[in-house]
Structures are given as structure tokens and as C-alpha cells.
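Quick one: structure below, then a few questions.
Heads up, one of the protein chains got dropped from this complex, but the rest are sitting where they should.
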Amino acid sequence: MSLTILNAVIAVVAAIAFAAVNAAYLVWAERRGAGRIQRRPGPNVNGPLGLLQPPCDGIKLMAKQIMIPGGADKALFMVAPALAMAPAIMSFVTIPFSDTIVAHSMNVGVLMIFAFASLGAMSILLAGWGSRNKYAVMASVRAVSQNISYEIPMLITVITIVMMTGTMDLKELVAGQAGGMWNWNAVPSLASPLMPVSFLIFFICSLAETNRAPFDLGEAESELVAGFHTEYGSMGFGLFFMGEYANIVIGASLITILFLGGWGCPLGLFPGVWWFLLKIYILIFSFIWIRWTFPRTTIYGLLNLSWKILIPISLFNLLLTAGLLKVF
Amino acid sequence: MSGPIHIQPGETFTLNVGPQHPATHGVLRVKMEMDGEYIVKAETVLGYIHRMHELMGENRTYPQVLPNLSRLDYLGALGYTHAHVLAVERAAGIEVPERAEYIRAITVELNRIASHLFWFGAFVMDLGGFTPLMYAIEDREYILDMLEAVTGSRLTYCYYRFGGLYNDIDDDFIDAAKAFIPRMRRQLKKYDALVTGNIIFEKRLKDIGPISAEMCRKYGASGPVARGAGIDFDVRKNEPYSVYSEFDFDVPVYHECDSLARYMVRMDEMEQSLRIIEQGLEKLPDGPIMPKKKPKLIKPPKGDYYQAVETARGSFGIRIVSDGTKNAYRFKLRSPTYSNMSLFDEACEGMMIMDALAMMGSLDLVIPEIDR
Partner (left out) sequence: MGAYFSEIFLGLKSLVIGLIITFKEFFKPVVTVPYPFKTIKMSERYRGHIELIEDEEGNPKCISCGACQRACPSGSISLASKSVEYEAMVKGEMKTKKKKVLTKYNLNFTTCSLCGQCVENCNFGAITFSKDYNLASSRKEDFHFDLLKRLQERNS
């Protein structure tokens, strides 16, 4: 009994540590990456290659006073940042990094992650509503409508995959793709020839779900000052910031598990956790790369993209896959 | 995307955009009556950075006003100084050597490119793309280095003098400018691929923020804003001053009236400026840069003098009323951005806020120049 409790504690602590370290160092990676793309070095003063920048930022943020604007809803204002970070950490519990490294394996892992991912919209809504700021309210309304409309194509794509593999267990999903990159879900198969399109749709949706550029309408800094976290300072802002990166890691992990064969090697050799990490960091790099290349979309452009392009195509793909599965 | 809006009374709220807001590029304030994300009514509030340049122009001698003009518009300072020296030269009847005029044209065009580059970067940043700003600033840095080597300062040049120039240009400058032209053409191609062709960018600007030719006439808009609305007006072509009649260049005009048209006008103008610089360097005559005979004290005879030039933002005019003393009696500045900004209130009605702010970016505002 005590051993299982110890195991659970270790698993949770490890998940939190992984999320926190990633969130902190992805900020560094983002700033370095943005710097390289823009022909400048990025943070390079604190420590070698600026590697001590995240702890410095953290200390600075934690040392700051928490300011609550007058007339704001104090409870909601304080709850929102915690709500941004907590679901992201919770999702790590069920993500399998390799055959053996997983905090808690669940047979409905996919469902759980999406349930927690939807909570992210809640934190944005509460933050915007609680801050008593017109910019924040407008931003949160935008972000919520964006999150809702992008969850639909995302889930339809997931259903397509679940239909093909017949499981919602993340470990089994990966096991089904073992043996080389030709078995990955992102590669078109006989039963689902449109899988690369699904992969693209899922990728775009995870960009939108994590509120990343070019879909960062929730914090469109050139029109809504800082969006939903306009009024946040100190660690409240820090939590939103870290929550965003934790969500990116979740998004990249999900793409890896669902489409890119998890911890399997592209050639079917030596599967292991390093492949998983390599894949998610390549995906995260592409997130950063996209953010520093494109301008922001408009709110109606974003909804048009979701309702007129992504949803019809993913629905078509779902029907096609269902039909072909029946045939073969 | 603007549509018909039906507003219930009491359903709107007031949004204060500015004086400190990332989209206004300075201390401009726009009071907006909002219905959700739609703007019902906008009211521009100016004057947060008013510095009384016109009064200063009346209280100081003519040479002492020279540094003021570059403080109007810190991005395209040379164009404004050019207007001032041309106006005073016309008033006082000072002959300008040809070499000086050529150098003025070359440096003004370089400055125009620098200004447009910075606008390009800032405009794309308004739309949420940060990286093009850095590329644009890198290119602009080459121009600033060139101009610094000649004029001695990087932003608020005080380079032109009544009758000529402060310094002559040297071979280093000519070499640098000659090397810069092909480089800039390559960069413009890159910007076209990175930004102009981008689908997100196109979606945000195409058919967004219409400013018709009629509205331009009503508010006196000029420069790229008017040329983006199909009005073929460029002071350099229509009322040639300095040596602009010697150059062969086109005036880009677009008839779409949207934000994309204004963007395209400026991008094409950079190319045309490069052409002018190329021709100017080729034709550059030898000779003095200051006239042999120049009055010690500048006292224009009694009269009313006006000089307009085409700056990076539009048609800028200086009116000097002289009463024959060493100070001007009236020193009036007609700044292009002021007129361009005036139409914002009317143009943005019924637009969504993000489109309205994209349109504001496409007007190329420099706030110190509005307020003077």
C-alpha cells in the first residue's frame, strides 16, 4: 500500500517537474529561436548561452507584488492562473514517454487529455472576466470562441484515428504504430488515404488550442494590449506564460503519439524515450518557427478557417475512413 | 469585415485606445464607442505631444529653426528639412549649386526608403508578425550608417543649409550607396515572398479599411494614402521642385482603396526611390556645395512664400510669411499625417477593432508630426 502511494507521489512529482522545467526552458528556447530567426543572439548574458535566464526571470516574477485591480473579482482573478497551469500538468500524468515511462496508464488516456485541454479555455475566460478590463474581456471572448471552434475538427480527427486503431489507450495507440515510419498514422494507409491531411488539421488545431501565433488572438498585443492577461503581473502572469508552454509540450506529445509513432524509431530500430523526446522537440521547434514567421489572423478569418475548411475536410475524412474500414 | 450593425441604446461601451497603446505608435488617443468588437464611433484626440514648432519658428531666426524640422518626423527627417530650406531659399532668393541639389535628392530618397522600411516592419508588427521588423531594421541600418557618415547624426539630421549643404559627400558614401541598391532590391524580393505573398497577410488587408478617393479629397489626404485610393498625385511629379524633373521615375498608383493598396504603393515607392538614387549617383555633377554669394544674415523680403515637398508620408508644405526681419512673421506647417489621420474617424466606423487598427497602421502615422 505504502509503495503504491510512494509510486504515485514520485509519478506526480516527476510529471510536475517535467512540465515546469520544460515550461521554463521552452521560454529560453523560444527567445533563442526567435533571436536566431531575426538575426540576433537572443538572451546570452546570464550563464553560458543565457541558460540561467529562466531562473532569473522566475526569481524576478516571484519577487514582484501581486496587484489586483480595484473592482476586480478577487477569487476568479487568483484562480485563473492556477487553472491555466494545473490541467497542463495533470495531462502529463497519462502521457507515455516510452513503453515503461508513464506516470499512470489509462485506457481512456485520449479522452482525459482532451477533457483537461478544454479546461484551458476556462482559465482564459475567468482571467478576462475577473480582471475588470475591457481589453481582457474582449480577448477572453475571442479566445473561448476560438478554442470551442477548434476543438471540433481536432476531435473529429481523433475519432478517425480511434476508429482505425480501435483503442483510446495512448500506449496501445503507439504500439499499433510500431515498426517504422511506414506504420505511422501520419502516413496514408489503405483504410485512410487522407491521413496526412488529418495530421495537418490536427497540427493547425493544436496551434489554435494552445493560443499560439498565428492564432494568438487571446493576447493580440497590437490591438488588445496583452489580451486576457493585461492586468496580471508577477507570478500570475508567470503561470499563464508557463501554462502556455506546458500546453505546447502536451500538444506536441499528443501529435507524436497519435500520428508519429510515439517512441518508435522512424526505421523501426531501438525504440525508446529518446525518440519521443526528439520528436516532440522537433515539433516544438516548428511551433516556434511558425510563430516567428507569420502575422496574426483575424477572429473571423480564424473561424472561417475552422468552419469552412477544417471541419468539412475532417468530416469527409471521417466518413471516408469509416467507409473504407468497412470495405477492407 | 464591416457589416450593418443594429445597436440597442445602452449596449455600447467606450474603449480608450491610447495614449499608451501598442498600436498607436506613440501618444495618440482614440476614443472608441464599441459594440462588442465593432466600432460604432471613433474620436481621435490629438495634442499629447504638441511642442509648438510653429511658434518656435516665429520666435527664432531662420537658421535656428533648422533643427526643429527634423524633430517633426523622426523617421523621414530629411524631407522636412528639405521643405524648409527650399522655402527659405525661395524667399531669400538664394541660388543653390546643382551638386547640392543632387545630393539633397539622393539623401532624401535614401531617407524615404529608411522611413518606408521602418513603416513596413512596424505595420507587419501591428498585424502580429514580429520578424519582418527585424529584417527591415537591419536594412535600415545600412542607410543610417551611410547618412551618419555624411551628416554626423543618425536620426534627426540637420544636414541641409540655406544655399547648400553642411558637408560634401565622399567616395565612401557613393560606394556604399551603389552597393546598397542591389542589396535592397534583393531584400524587397524577400519581403514580397515573406509578407506580400502570405495568405494570412493578404486576408487581413484585402478589401479591408476602404478609403475612397472622395474621402481623401474631403480630408486633404496625400501621399501613399491618396495614391492607394487611385489619386495620381505626387508633388515630385506634379509640382517638381529641386532636381526631380531630371529623374525618370514612376508614381505607383493603386485603385483598390484598401489597406493592401496602400501597402503596395509604399513597397513600389521604395523601388522607385532606388531608381532615383541610381540616376542621381550617375548624374552627380562636380562643383561646390555652397553658393559663392550667400547673405550673412537671412532676411527674406516682405512676402508670403509656400513650398510643398513629397515626404515619405505625403505632401508636406511650409508657409513662411516674412515681414522683412530675421524672424518669420508666420511659420505654418502643413503636415501630411494630420490630414491622413483626420479621415480615420470616418473610415473606421462599423469596422472591427483589429481591422481598424490594421488600417491605422496602413496610414503610416508618426505622432510627433501630427501634433507638431
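Descriptive notes on the structure:
Going in written order, the chains are labelled A and B, and every chain counts its residues from 1.
Operating definition for what follows: contacts are C-beta pairs under 8 Å (C-beta built on N, C-alpha and C of every residue); 3 or more make two chains touch, one makes a residue touch a chain.
Everything numeric in this text was worked out from a predicted model, so none of it was measured.
In the complete complex, the residue from B:Cys158, B:Met184 or B:Ala328 that touches the missing chain is B:Cys158.
Checked against the full complex, the one of B:Glu43, B:Glu95, B:Glu148 or B:Asp250 touching the unshown chain is B:Glu148. Of A:Phe18, A:Phe114 or A:Trp289, it is A:Trp289 that touches the chain left out of the display.
Chain B meets the missing chain through residues 60, 63-68, 71, 131, 135, 138, 141, 145, 148-153, 156, 158, 161, 166-167, 190, 193-195, 197-200, 202.
Residues 33, 35-41, 44, 289-290, 292-294, 309 of chain A touch the missing chain (whole complex, contact as defined above).
Please note the rule applied: only the chains that are shown with their structure count from here on.
Between chain A and chain B, the centres computed from C-alpha atoms are 43 Å apart. For chain B in complex with chain A, the residues that touch the partner chain are 1, 13, 15, 21-23, 34, 36-37, 124-131, 134-135, 138, 194-195, 198, 200-201, 203-204, 352-355, 357. Against chain B, in their complex, chain A makes its touches with residues 34, 37-40, 134-135, 138, 142, 213-214, 216, 220-223, 225, 292-301.
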